[in-house]
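The complex appears here minus one protein chain, its other protein chains still in place.
Per-chain residue numbering starts at 1, and chain names A and B are given in the order in which the chains are listed.
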């Protein structure tokens, strides 16, 4: 297990295998000297120390708590792995995990596809591009309070815009966030609306690093827009897609803010995600130990998902590029 | 670039050394004796109000007034957090780091857990003094502030639930206004008559977010039916016939009559009432301020009754006092908070903000008469405190139990499940925490 974990990050750089036209032989290994080591660490050390330094203690502390019966107020009691065992018998935790996985499965692919599509559109020489780009970024900057109020307003079953729209179209009224069968899907929509700007900006920037001459060469060779996209643009976006896929998976698995500002887990706990559930356990119900144990399970699952993405990226990397 | 790396290297070392210390729990015993304030010794106390900025301005003025009279005392006022819910996490962080305030606003339901922290001040002897006027606080508030025989704070806000109704909608429907001998059957009939789906108008409303706001509205009817929340052993009793009847009552209104506006956000039902879309609201004095600013035509009555019992519930919040092993700080903290709750100050804080007065003695002040005029119905809520005879349980497992009951109520009101089954499930879930 440890061996694969430590090896995993190499794979995060699936894009390291650059397209064939740029492939060069790597410098021979013998040239790696102590000087090279120092240079490498010199580059990465300051940022690494901050990031890891700020996390090690809190993560260790949370781990200690996860093996205690603790409410963070009265004295704690060591209970070994009991909190972890409790998770297995907790149907609510299982439900929350299911909601989270459903959300992740719906959200991550759509946000990436929508991000690429919009970025390609926004990268074309069109009029009003400046306006379009700024607009698509708006939900991303708007405050959570405003987004929450607006989302509740748009999807209100009594007064909401969405229901009025259905009424005009002669379609049956929906409960949206108040219907246990729809609420999670509506949250995906709201989240897409709020988060797609993130992917768009990243893809827009990534599209800039595609040299025009490569595209032109392909066009001269008679490639249509679809071929150019498939064989020139897509491979160039691969390293960044590894990033967006991993990042959005982590975001989705840890979905919290949106639930907190819109549904608070309702109706009937249908939108309780795992992190919302652990937050509730730790900070409303005085089960901080149990909440921490859940957090470590989220950590483990996230690790597995990231590993799978890396593995997939590596595999397709060696095949496609 | 050198600074951050040195800093974070220090962090890493620190992380390892403090890890053990922090996880071992509290080392305070909470035994500092509260003496009288020494007027010659400078002291600074920290006060987390848990209020929004508007309320903080009122409180800051009072703090300034106190420090003007007591030049050796400095009061550091901070909201702590804008909502009381967030204050819990702040207190947890404070206790974990040893960096916590001298006094903070807290929910009454946290008192039992806070009492076990070993960080609270014991002010039992102070409130037992004849001139402390402890008996002037409502009984439910005194019970909430007392944990295992120790008093850990003074009431900050007292309230209770009553029936607020829209007089205009009653007139339109040709209904008689609620009276003091209204029954829940009268309530149901009125709710039905006030409901008009074509106008998006509902007879009444119920918050179904599954939190304590869902749950505490439910207890008065359980008590009126002769039931209780917990039995003598501290185990769930709410799934008795009394509880099932109470939930079945609301199920019939919500599901069969469709006369209840169910609000899973807990944010929309009160504005909906202010806007005149809801006929009757079971709520407390905190809505009076908003009713006034929305110019809603309303009046207040006590809760409908069962067999002549109009029992209601009170959900007092507290100023909880904390121990810092410093008798001068403890003395200053108690002296200030005691001063704050006196009628002369309370009328400028709670009454000005639309809340009920904390002490019965405040009823004799001219400000109270003015308050009754400013906020019609406030007098009814004040009188209604007498109907809050049973205190809400103050056991450690209450919060977790409340969450389970809240889910049961929300599910049943949405038409999902049978009252008996859901309450039994909740009782089972709650047992673990109540042991």
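We take it that a contact is a pair of C-beta atoms (placed from the backbone, for glycine too) under 8 Å apart; a residue touches a chain by one contact, two chains touch by 3 or more.
The rule is short, and it goes like this: contacts and distances are computed from a predicted model.
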Quick one: find the hidden chain's UniProt protein name among "3-methylmercaptopropionyl-CoA dehydrogenase", "Carbohydrate ABC transporter permease", "Cell shape-determining protein MreC" or "NADH-quinone oxidoreductase subunit I".
-> "Carbohydrate ABC transporter permease"
Out of A:162, A:242, A:258 or A:272, only one touches the absent chain, namely A:242
Residue among B:86, B:139 or B:248 that touches the chain left out of view | B:86
Pick out which of A:102, A:149, A:166 or A:218 touches the chain that's been left out of the picture.
-> A:149
For chain A, the residues touching the chain missing from this view = 5-10, 12-13, 15-16, 18, 22, 24, 32, 36-37, 39-48, 50-52, 54-55, 57-59, 61-62, 72, 117-118, 121-147, 149-150, 153, 156, 158-159, 193, 197-198, 201-202, 204-206, 208-209, 211-213, 225-226, 229, 236-240, 242-243, 246-247, 250, 254, 256, 275, 278-279, 282-283, 291-292, 295-296, 298-299, 302-303, 306
Touch rule applied to chain B and the missing chain gives residues 1, 4, 7, 10-11, 14-15, 18, 22, 46, 48, 50-56, 76, 78-86, 89-90, 92-93, 96-99, 268, 271-272, 274-275, 277, 286-287, 289-290, 293-294
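Operating definition for what follows: only the chains that are shown with their structure count from here on.
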Could you please specify the touching residues of chain B with respect to chain A in the complex?
-> 1, 4-5, 8-9, 11-12, 14-16, 18-19, 22-26, 85, 88-89, 91-92, 95-96, 113-114, 116-119, 200, 208-211, 262, 264-268, 396, 399-400, 403, 407, 410-411, 414, 416, 433
Of all residues in chain A, those that touch chain B in their complex | 45-46, 49-50, 52-54, 56-57, 60-61, 64-65, 68, 70-76, 152, 156, 158-159, 177-178, 180, 262-269, 280, 283-288
